[in-house]
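Right, I'll just put the structure down here and ask away after.
== subunit A ==
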Amino acid sequence: MSELLIKNGRVIDPANGIDKQCDILIVDGDIAEVGKIKKTAETVIDAAGKLVVPGLIDIHVHFREPGDEEEETIASGSAAAVAGGFTSVVCMPNTKPPIENETDVEYVHRKARQARGTHVYTMGAITKGLEGVELAEMGFMAEAGAVGFTDDGNGVQDPSVMLRALKYAAMFNVVVAQHCQANSFAGAGVMNSGYYSTILGLPGADPLAEEAMLWRDIQLVKKIRTGRIRYHAQHISTAGSVELIRAAKKDSLPVSCEVTPHHLLLTEENCAEYDTNYKVNPPLRTSRDIEALKEAIAEGLVDALVSDHAPHLQSEKELEFLTAPFGIASMECSLALFVKALIEPGVLDWPRLIELMTVKPARIIGVDKGTLSKGRQGDVTIIDPNAEYLIDVNKFRSKSKNCPYHGWAVKGRVEKTIVGGEIRYSAGN
Partner candidate 1 sequence: MKVILNSRQIEQILAELTSRIISEISPQFDVAVIGIRSRGEILAQRLSSLLSQGLGREIPCGTLDITLYRDDLNSPRSKAQPRVRTTEIGFDIDEKIVILVDDVLYTGRSTRAALDSLRDLGRPKAIKLAVLVDRAGRELPIQADYAGYKTDVEPGELVQVFLFESDGKEEVVIG
Partner candidate 2 sequence: MESLKRKDEQFQWKHKHLLGLRDLSAEEITYILDTAKGFEEISTRSVKKAPPLRGKVVCNLFFEDSTRTRNSFTLAASRLSADVIEFTKTASSVSKGETLLDTARNLEAMGIDIVVIRHNAGGAAKFLSRNINACVVNAGDGFCEHPTQGLLDVYTIRKIKKTLEGLKIAIVGDIAHSRVARSCMWAMTKLGAEVTFVGPPTLMPAQVDKLPVSVSYSLDEVIEKVDVVNMLRIQFERLGGNPFPSVREYSHYFGLTVERMKRAKPDIMVMHPGPINRGLEMESEVADGSNSVILEQVKNGLAVRMAALFLVNQAAAVQE
């Protein structure tokens, strides 16, 4: 019998309404007790002054396996995830080849088990080849354990295909997630369309590209209205999208959404020196959009905070802004970034932040995680909320270091990440 006792921490378990100083006992990998625990155990962690929370969950990451293993593998991604405090992640299916049948889903699971890092779930493609034409084998993928469907990287352009996808996926009670991007509005855009794209001489993507598709999808959800349909808007970035989500939720539609740290901290102005570390899709918007997203988060309209971890090689990013690939790899520092964006300016307190990184994302993907309930798997993250340090990309365990946060002064560090009762990450190691 293996025992792990975490003592004296501030335990925050939003699912169970707990926010108090107490202890947690994990026995044989499962949570045995939460409360004031008098006895001792085989392994004891003193979490005085720290936060003890359910293992964090990031429902939007890109591990580039199969296909682009030089950028990231499931193993390296898994190591990076636990360093970031994540005990569960959800991979996007836009690998090469894409994850579009049950064998692909099982492949990801197998690689993840071998890595022995974080729990790795995967979404499956909505359409074959992510081409937006024919539906992929959602049924088999769901049975194999896919926790959602998305063509992320692309949006499903044809409305009738999306309608079919929503109806079909409703059979399996699995969420359909959309990377909202109407290509005819986005065009060749490599950044937000506006003053900066004009003077930098780069093609811009109008916010309408995101909003038009989100609006369309919400109409489709409204039309179908079956109990089992679930729609999730990935990485929303504009004030207009916030408006649409607000109205959809007011209408009690089964719509959820997520936000990344870069859309809360950076704007299009950051692209002014053509630094490709700021090239991301959806693009960085304006401070007005940041304000709207923060308000939405405070209001409880946003359901998950995600990293959209998108690793790329240095050589790939060392291209002109026009041709460099989109993406920021920030899983290992996303907690600290969310602290900077939301806790420091007082938009959220710790319990609400943790909620958006644990139980709420878990519900979107329909897994029984994100809580410290008795009997659940012992996935726990210990955070030092007061640790101040500078982000150092060279310490990232990810194979890729492409992010604009190097050198940023942040507060809030993951001390330990415990997966199924095993300490799989310890700060300073």
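Definition applied: contacts are C-beta pairs under 8 Å (C-beta built on N, C-alpha and C of every residue); 3 or more make two chains touch, one makes a residue touch a chain; residues count from 1.
Picked so that all candidates are chains of the complex that A comes from, given by their letters.
In this text the structure is predicted, and so the values were computed from the model without any measurement.
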| item | value |
| --- | --- |
| Chain touching subunit A (counting every copy) in this complex, out of 1 or 2 | 2 |
| Residues on subunit A engaged by candidate 2 in the complex (per definition of touch) | 187-188, 193-195, 197-202, 204, 206, 273-274, 315, 318-323 |
